Structures are given as C-alpha cells and as structure tokens.
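Below is one structure, written out as structure tokens, with a few remarks after it.
Part of the complex only, each chain left as placed.
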Amino acid sequence: MRDPRQIAVVGVTGYSGLELARLLLRHPSLETPVFYLRDANGTACLAERFPQFRGWGEAPLRPLGVAAIRSSGAGTVFLATPHEVSAELAPQLLNAGLRVIDLSGAFRFHSAETFTSWYKLPAPHAAWLGEAAYGIPELYSKEIAAARLVANPGCYATSVILALRPLVESGWIARNTSVVCDSKSGASGAGKDPRRDLHFVELDENCKAYGLFAHRHTPEILEHTGLSESQLVFSTHLLPLARGILSTIYVTLDPPQTGPDVEALFRKFYAGRPMVRIWRAGTLPELQHVAHTNFCDIGFVLDSSGRRLVLISCLDNLGKGAAGQAVQNLNHMLGIEEQTSLQ
Amino acid sequence: MRDPRQIAVVGVTGYSGLELARLLLRHPSLETPVFYLRDANGTACLAERFPQFRGWGEAPLRPLGVAAIRSSGAGTVFLATPHEVSAELAPQLLNAGLRVIDLSGAFRFHSAETFTSWYKLPAPHAAWLGEAAYGIPELYSKEIAAARLVANPGCYATSVILALRPLVESGWIARNTSVVCDSKSGASGAGKDPRRDLHFVELDENCKAYGLFAHRHTPEILEHTGLSESQLVFSTHLLPLARGILSTIYVTLDPPQTGPDVEALFRKFYAGRPMVRIWRAGTLPELQHVAHTNFCDIGFVLDSSGRRLVLISCLDNLGKGAAGQAVQNLNHMLGIEEQTSLQ
C-alpha cells in the first residue's frame, strides 16, 4: 500500500517546479519529497544543484526513471513537465498505483478532439482523460479528493474561470453579448527556456499582446464557464514583471444589478473558500496583493446603469496559477486543511 | 506683428514639459524658445535648473508672468500646465495676439457642460471653447493650421480615437454592440508629483486598473469617435514602466470582413500620414516599437468568422500622446513638414 504523503516530483527546473519545491519542502504533513530530473548530473541533493535552496532543508535529487519512482514507495507524484512528457509518464505511474497531479495541459480536457485541435498532437492517453479531475478546488473539491489523476489548470484559465463562474451560474450574463477577457501576465508564465522575446531587454519597458484567438487556455475557459466560442474573446499580454496575472473581464448583465447584489453573489459562491478573496464593490485588487501567495483576488466596478460590469481577477501565476494550486489539490487529496503550507 | 516661430513655453517641470523642451531645442525652424516657470528661482537658463539639458543648447528660463510673455515678442505659446492654470492663462495670451497650444484638458470640449461634468469645475473660458481645434492632425489638420487655440488631446484618447475612427467612418461596427477599450499606460502619464501609489515600490512588479467609468479622457473619445456612452467601455491600467500606452480594443463587425479589407481601410484612411503606422493584418505592434517616438502604431487580428476584431494601438504617452503631438500641431500651424524635429 503506497503512502500518499510520500511525494515524488518530476521536473523541478522550471519556474513552476522550483516554486513547487519551495512549497513542498516547508509542508508540515509530508515526508521529505524526492526530486527526479532527466539530467540529474550525479548531484545527490537539491541544494547542490539549486543553491538558493541551501538552508531550506535537504531533499534527494535522483535521475528520472519510472521504475525508480515506482520502487521508491512514493504514493503521490507531481509532474512539472511539458505536456508531451506528462502524457507519456502519467499513465505508467497511474498504472503502478500512484496518484498523479499533472501541471501540464495534457489531461485538462475530457475530449481527445479538443486536445488534438489545440495542441496539434495525438491524445494517446484517451483512456485517462475521462478520469482526470480538473484541479480548481473551489469548483471541484469532491472530484479532486477522490481522483487518481488531477489536471492542474492553466494560470490564465484559473483567473478567468474563478471570476466568471458565479456569474454564469447566476444566469445574469446577457445573451448574445461578448464576454471580453483581457489578461495580462508576468514573464515567468512563459517558461524558463531562453527565448529572444523573453530576453530582459526585449521585455523591459515593453508590453505586448500575443496568441489572439489562438491561446491554449481558451478551451479550458470554454469548458468550465460554459460560454460558447463565439461569445468569448480572450486575449493575453506580456508585462515587464516576473510574477502575476491580472485579468480584466467585461460582462454585460441582463437584468441590471446593483453593486451589493454582485458582491453578495460572489461572497455566497466562495463562502468557506479562503483562497478566493472577494473585494468590496467598487474596490479593485492589484497584482502586488497576490504576488507570492496562493490567493485569487476578485473585485469589480459596475456602471451606473447596472448593466456593464468590469471584473478584475488577480493571482500569482506560479502560486494559485500553478504550484500553489497543485499543493492545494494535494491537500484535498490528503484530506487536510486546504491552506496547509500556502500561507 | 508677432513671429509664430518665436516660442514661449510655460511649465517645463512635468514629464510632458521636459519632453517638449527636448523637442523644441532641436527643432531646426524655430528661434531659441524661452521657458517660463512660476518658480524660476533666479536661475537664468534651463540647463542650470535641469542639468540633463547641458550640452543641448542654451535657453532662457524666466519667472512666469503674462506681461513678460506678451512683451517678449513670442508668437506661439505652449502651456504644459494643469488645466486650472491653462484655463486662466490661455485667454489672456490669446487676447494679446499669441497662438496657444494647450497640453491640458481645459479646452478639449466644445461644450462647457461636458467640461464641468467631468472636471467638476466651472468652465470660465466658454467663449474660447468653440474656437479651439482638437489637436489630432491626422483628423483635423485644416482646423489646426488655421487655429489660434489648439487643445492637445489626452494620451489615452489619442490612442483610442486613431484606432477607432476609420472603423466608425466605414460603418462596419455592429450596432448595439459594446466597444471595449482596455488601455494600459506607463507611469509618466500619471504626472510627476510624488504620490504614494506612484512610489517605485508600489508600482514595481505591479499592475492595476483605475478610473473605471470615470476617466476624464472618456468624453474626448465619445466626441471624436461618435460612439454613444452606453456603447463604449473604457478602462485604464498602470504598468511598471515609464513611457507608453498600449490600448487593446475589441470591436464586433457587421457585416463580417476579411483581414486584407480591414488593413486596406486603415491604409487608405491614413495614406500620407506618416506618424500613424499601420501593421500588416495579423501582426501586432509592441510598446517598444513606439517608445521615444511620435508614432502611433496600429495592428489587428481578426477571428476566423470575420466578426470579432481586436486592435492594438500603441504610442508614447509623452510623444504622440503629449509633447510630440504638440510639436506636430505647431508644425501644421507654421505650415512646415509635420515630422520636423519628430524623428
């Protein structure tokens, strides 16, 4: 019988992986996690490879291999790997009886067609797609607690879905009107590989839009808000900062509402969900309020007609947008307080 | 008879004023401009007060006084002053026979009610409101060339109006659909006065929305695009950078169009207007492309249905958004090449 508190982590080199390591090393309910890297380079411990971890507690670093993970006794594995790698590793680890939390996009869709159409790749893991829980605990905590496989959501998608879901369920969004989501992200969301457009000089003092009508987080948003493809307009921008996503979301309401009504809707929807913080009507969160946290902060302004609503949804793309939410999912799988290690 | 090439500048201490000084000092068709400051402090020349101008050519700095400007022989005066100050100074200088280019919001509306309703101040200068030309030369070059008073537009307004005007005139914007303008600006647009929220630490690694449904550039956009107040949603955000505005603008088209059609519309509209650069369909400008220039760059992406159009409009808020456009207006008033000193 595998112990779910024995943790394996695959792929610690990226920004999400490093943040995950930080959160797991200080998590009070876990055994020391073991890290696996394709390129472990003979170094035996995490801090030798990543000197910023010295003094945080030691953890073993081992060459990646499914057999090694299987025989290690680990009960839960985090995959902080590209989707191609996750697609290959996850089924093997699941078949060996481990529970898997995958931070990539490989298992985020119930439909293989959706995956293939947006990722331009076959979806070989179709057998597992139906079983994966979509890892936003504020929406799917029961499924996550019971799941063998959790697909940790996209960072943009988390910020947009958490802001829209209460409105969608309320039926207040006017039919046949566009919902515009203008999302802005720091550079750590774009990954760690050196790229010309992520060179410091290219992004410093710059701001640019990218991926219009083509961003891979689009189908996640459609699936978990229920908006139609023709209703949603989703855009993404790069900002000259390291961490954080701020989504400005434009919705038309019908019938018109008051500020207190909208606030009450959100407060009720997220009651008992401490990681989503609702701001008072007319006040707005900023990126700095959520940087280095696992919070998603949501605020809004309603115009005087009560019809035009602008929402601001903020989170840290490495926190609630990736590693933090992954640990929150783990906490649900272990049946412990969801904030554990996240404050 | 006053010489319009003799220039007075009031209010050089702000960011727009300093940029204006830079552009005027290197302008090849002007006499040396004279700078006026309420707090001239007995310093006799610009570089003594602002050491960054040493080596750029000398220019006198004098205590502010309408009489002094009148008797100096200047024919054209730039007001880089707050709107209360401009409202007071401009009529006196106009009555003395000078031409005025005002960078504040004091004379941007034909209607005194509009001014009062957005600026919460009486509009004592009502006699002059009707005569002021709105200083976007790509739209109003004839009026500007002939004007005694030019109201230099708001920085956000310039970026939005230049992007929307061709679409409005084409009649392609679907009726009863919202036009969403999500604008993002660097910190120099917020002025130079020390403010808690503009402290380096407060804005660094931050992004925040502000002024929703309340920004003073809204009525300029309404007046010069012809959109109705219920159709326009205009939001503004602060970015952690010094210079530049990027507006992401969401429009629904009816009937649907193709990318080449939209590109052709813009190219035709701005033919012979070198300071507006149109990007090829599907390619998008970035802030860095326009920083430290007088260009407004416009690009767009159209979705596959041809109905949903996302425009990106970029400019430097101190260039085309303020001082650069002011000099471009001066060039039209002098009847010389509009790019003079702006490359």
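Note that the chains are named A and B in the order they appear, and that numbering of residues resets to 1 at the start of each chain.
Here is the rule we use: a residue touches a chain if its C-beta (ideal position, glycine included) is under 8 Å from a C-beta of that chain, and two chains touch if they have at least 3 such contacts.
Computed from a predicted model, the values in this text were never measured in an experiment.
**Q** In this structure file, how many copies does the full complex comprise, given 2 in place?
**A** In total, this homomeric complex is built from 4 copies.
Heads up, the rule we're going with is that only the chains that are shown with their structure count from here on.
**Q** Averaging only over C-alpha atoms, locate the centres of subunit A and subunit B and give their separation in whole Å.
**A** One centre to the other, that is 40 Å.
**Q** Given the complex with subunit A, which residues does subunit B contribute to the contact?
**A** Spelled out, the residues of subunit B in touch with subunit A are 177-178, 180, 182, 184, 186, 202, 204-210, 212-213, 230, 233, 235, 237, 239-244, 246, 248, 250, 252, 284, 286-288, 291, 301, 303-305, 307-308, 310, 312.
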